[in-house]
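Removed from the display is one protein chain of the complex; every other protein chain stays in position.
Presenting chain A:
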Amino acid sequence: MENAKEDYKIQSFDLETQKLLKMALKEPNTVDLEKVSNVIVDQSLKDQVFSKEAGRICYTIVQAEAKHNNGNVFRRNLLNRLQLEFVAREETRLRSLQEWVCFVTFICNVFDYLKVNNMPMVALVHPVFDCLLRLAQPDSLNNEEEVDCLVLQLHRIGDQLEKMNGQKMDELFYLLRDGFLLQEGLSSMARLLLLEILEFRAGGWMLSDTAQKYYYSEVTD
């Protein structure tokens, strides 16, 4: 628990809230878990760094609450908030690309960490795919921010998603190939990211050594 700050990346919260989160981790029945989940969701939608790892603290709190009194107040509220945000995602995207990207990162991170019986939550599979399919649309591919988000999620949870629904993954990658090949005006960075993710999946969700070298090493001209 001493490393809570580091482990869960809660440095960005004010001290008061950090205390609240630490209590939630240690003694969930002493805090207002609905409030805790709202605090976490709100921050995840604003803070890109936090959204990338927020799933982890969520999982720990869910476990702690289940262990203490078999409760699921935290998870219930978390999923409700996520579902609300999901339903409103198109408006969010129009209002703020950053918030939209944070949301996708967060929901994918929750998918990654919040396992049920060691399996990802089936309820999240279609919503996550919907988000990624959205990111693969031409207007999103034109934003590096969104392409970056898309490939990040695929790196992290692509293999798990494919296991849950291979057909949807195929559908997504049709779009990615099309985007890479046909979309005019795509930035070279976007094309690089797309090419890399195409190779990544083709390699069974990992990069060959040579590909790794190509994409990730500094080359001096």
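Throughout what follows, a contact is a pair of C-beta atoms (placed from the backbone, for glycine too) under 8 Å apart; a residue touches a chain by one contact, two chains touch by 3 or more; residues count from 1.
Note that in this section contacts and distances are computed from a predicted model.
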### Query
Name the absent chain by its UniProt protein name; which of "AP-2 complex subunit alpha", "GPI-anchor transamidase", "Stem-loop histone mRNA binding protein" or "Cell division cycle protein 20 homolog" is it?
"Stem-loop histone mRNA binding protein"
### Task
Just name the one of A:Gln18, A:Asn38, A:Asn72 or A:Ser96 that touches the chain not displayed here.
A:Asn72
### Option touching the unshown chain, where A:Gln48, A:Asn143 or A:Gln212 are the choices
A:Asn143
### Task
Would you write out the residues of chain A that touch the absent chain, in ascending order?
69-73, 75-76, 79-80, 82-84, 87-88, 90-91, 94, 116-117, 121-124, 126-127, 130, 133-134, 137-139, 142-144, 178, 182-189, 192, 214-216, 218-219
